[in-house]
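Data block below; observations after.
Note that one protein chain is taken out, while the other chains of the complex remain in position.
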Amino acid sequence: MSDFEPKVVAFFCNWCTYGAADLAGVSRLDYPPNFRVVRLPCTGRLNPKFIMEAFKRGADGVWVSGCHPGDCHYIAGNYHARRKFVLLHTLLETIGVEPNRLRFSWISSAEANKFQAMARDVVESVRACGPNLTFRKAEFKLDLAEVA
Amino acid sequence: MSDYLVSEKTLAGFFTALATGRRLLAPQGQGDDCRLAETTGPVSLDYANTHLSPKGVFFPQTEKILAFHKLADKPKANQYQDLGDQAQPTVIFGLRPCDARGLTVSNRVFQNDRFTDPYWKGKYESAIKIGLACLNPSPQCFCAAMGGSPFGEMGLDVLAYPKDQGLGLKALTPAGEEILKKAQAEPADLAADMAALEKKAIQSQGSLDDYATINERKIMELYKADHWAKTAEPCLGCGVCTFFCPTCHCFDIQDEQNEVGGVRMRNWDTCMSPLFTLHGSGHNPRPSKVERVRQRFMHKLKYIPLKQDGVRGCTGCGRCVVMCPANIDIRSVAAVMAQASA
Amino acid sequence: MISVNNPYLPYPVRIADIVVDSPDKSLRTFKFEFLDPEDETRFEYLPGQFAELSVPGQGEIPIGIASSPTEKGYVLFTVNRVGQVSSYLHNMRVGDVMGVRGPLGHPYPVRDLKGRNIVVIASGFAVTTLRATVAWLLHPDNRPNYGRITFVYGARSPGHLLFREDWEAWQKRDDIDVYVAIYKMVPGWTGKVGFVPAVLQEICPPAENTAAIICGPPIAIKTTQPVLFEAGYKPDNIIMSLENRMKCGLGICGRCNVGPEYVCKDGPVFTLAQLNELPPEY
Partner (left out) sequence: MGNLDDLTQKIREKAKSLLKSGQVEVVIGYRAGTVPLVAAPFFARSPEDCDNLIWSSFARLNLANYLPNRAGKVALVAKGCDARSAVGQVTENQFPRENLYLLGVPCAGLIDPARVAAKEPRPIQSATESDEAITITGAGFSQEIKKAEVLRRNCQTCAHRTPTVSNELTGPETPNAPPDDFSDLKDLLAKTPAERLAYFKDLIKDCLRCYACRNACPLCYCPICFVDETRPQWLGKSTDPMDTMTFHLLRGLHCAGRCTACGTCETACPVNIKVREFNRVLDKSVQENWAYEPGLTWDQKPPLTIYQPNDPADFIK
């Protein structure tokens, strides 16, 4: 599966990691293009159903990243999010989602280098897991006889 | 039409013959695990009834009906096309008479006075239905009170019953007769035997006069009665009753799609859900569980009999009685409906 | 009629025209042309029937047919933007391909009303099937069969009045009485002002040998009835069109029932006499 390019859905907080991605880009720090970013106002906005939706639709990995604890633009959004992530992480890991498919990180808008390293690491971790064949909706079949 | 016998010795061969050239579905497993499954025999006759009703054979919980391509280079892009009824030659052995009767109620909905549902029709009409009469109805059964019988024949091609470690069989339709002959069942005369067993089986069931009273009362009289709020109060609105009911046939139609195309499918739905009737405007003709519970019981005991020559929408299989988490018992509700004043 | 082999299978159509009908853009009228001209012949309908508009990948919505069968080459539907399918439909473009499944339901009993006077009462955008009815009645083939025809129509504001060209043309005719009203006066309006029941009270034709056909939101239908009673109309002669949530349109999927009757299969047209015997679940 050498030509497998993982698809990662990334949920970034607008105030930090999204900025870090921007800064990495402006600073010409190259990172893999395998993720599709969904910008959130805060990681506290992350509803677990977003993550399920991503996997359901065939994402090979999900990456959630926000501000370092204490740095939340909304004072405590990521503190609350952190407790949610504990449960979400535990649940998904327990039911058998490979741990490397789901990544949580804190990256501030100044940490372009951390962003670059993390992005590479996320993509490589997911690549090592291989395509997501088990934790998604079945491949869509139209069952239509092709009309010539 | 005549009667037939299959002895203990020829029983295995009988089921093999049934399964030749078509799939044989028969109940397998015990208790809550009892379900219709494909087999070539032997078939155990020792079961109460399948946990889920057999309606799923003809009306699967999820059924793809249409599909379309989306990409412009495909022929007929964005035009729905029929996926067919997916029917295959089938014989079902071991339908209980209550369930066979229930399927006829759905059949008259799926093939109503104006329209015919091709997906139901293809599967329902191509299946040969062999019933197994109930010698010992379960404690929650009340088919006789609903106008049926443990030896009921409605909706069946053949009615079988356990006899001397083998089977007694009564052909009810030409298709039934033909399959019994092909399976080399021996001709016999079982009328007296069956009548005696039926009488004994019915005795174990209470008779209920309430249903006759409900027949006589007008729709609005039953509808406006003052007991509905109380009747509905314990209801959780879960709809387990509707999922298990052999005559519940309501469904939702949904599209699912991806980048290249999509399918239209139908899925079992339940009148116990507020979404079932919710208008786009936000208006809901049955906004609370009181209206929804009333709808279910009125539908089973009043509306369906009105439309189907007196045949009730409840066949007395007892599934909802056992499965309702809040123990809303249709027998008790019928009694209240018969007595309550507006 | 609907496809005999499979009533779930829509006829493929192309969007031929889209007209934005209201200032808030919540109403659009879609003109569809059948991809297969034969389908137009099969889609034989009468005013008051509806069809399921089938948007690929989104779903279906039951909408009254706003065109009259006397208008050939196309069918018209006015769609209010409320849910998933209608919102998607509002963003579709001329030329897009989708499906129309129908006709469904029973029409207004125009054929049974021959020889009688008819008063048609419309509120809001429920005017669609009534616009079809009037267009049908006024067709030279049909007009001689009926007595006096009255058309009463009210909407929130002049901008919310649909099919202006049609009723303006009707106003110029002498074989139909047309009363168009808005609920609140605005500068420049020369027609009537007031809610439909009030306008009706003013001009209500005598009940003798007359049938009333009403369509509108529940509140309008409810408040119109007393006016008709007062004028001497019997429940038998008050004809209404209901709407309920629908999926199949074939009397099978179960959700649109009003008592033992299915709005899709047995309605949507009922007389008040029929509805008086049924639970008010609409």
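Think of it as A, B and C in the order they're written, each chain with its own count starting at 1.
Definition applied: a residue touches a chain if its C-beta (ideal position, glycine included) is under 8 Å from a C-beta of that chain, and two chains touch if they have at least 3 such contacts.
Computed from a predicted structure; not experimentally measured.
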{"item": "Contact set of the excluded chain (shown chains only)", "value": "A, B, C"}
{"item": "Absent-chain contact - pick from A:L23, A:V62 or A:L88", "value": "A:L88"}
{"item": "Positions on subunit B where the hidden chain makes contact", "value": "30-32, 48, 51, 61-62, 136, 138-140, 230, 233-234, 236-240, 243-244, 252, 254, 256, 265, 267-268, 270, 273, 275, 321-323, 325-329, 331-332"}
{"item": "Residue numbers in subunit C that touch the chain omitted from display", "value": "83-84"}
{"item": "In subunit A, positions touching the absent partner", "value": "48-49, 52-53, 55-56, 69-70, 76, 79-80, 82-99, 103-106, 118, 134-138"}
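Definition applied: only the chains that are shown with their structure count from here on.
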{"item": "Chain-level touch network, classified as line, ring, star, complete or other", "value": "line"}
{"item": "Whole-Å gap between the CA centroids of subunit A and subunit B", "value": "47"}
{"item": "Inter-chain centre distance, subunit A versus subunit C - centres from mean C-alpha coordinates, in Å", "value": "50"}
{"item": "Set of subunit B residues in contact with two or more other chains", "value": "68, 76, 81, 256, 262"}
{"item": "Multi-chain contact residues (two or more partners), subunit C", "value": "none"}
{"item": "Subunit C partner contacts - residues on subunit B that touch it in the complex", "value": "65-66, 68, 70, 76-82, 109-110, 112, 114-119, 218-220, 223, 249-257, 262, 264, 266, 269, 271, 276-281, 283, 285-286, 291, 295, 298-299, 302-304, 306-307"}
{"item": "Footprint of subunit A on subunit B - complex, ascending", "value": "64, 67-69, 75-76, 81, 83, 256, 258, 260-263"}
{"item": "Subunit A residues touching subunit B - in the complex, by the definition given at the top", "value": "140, 142-144, 147-148"}
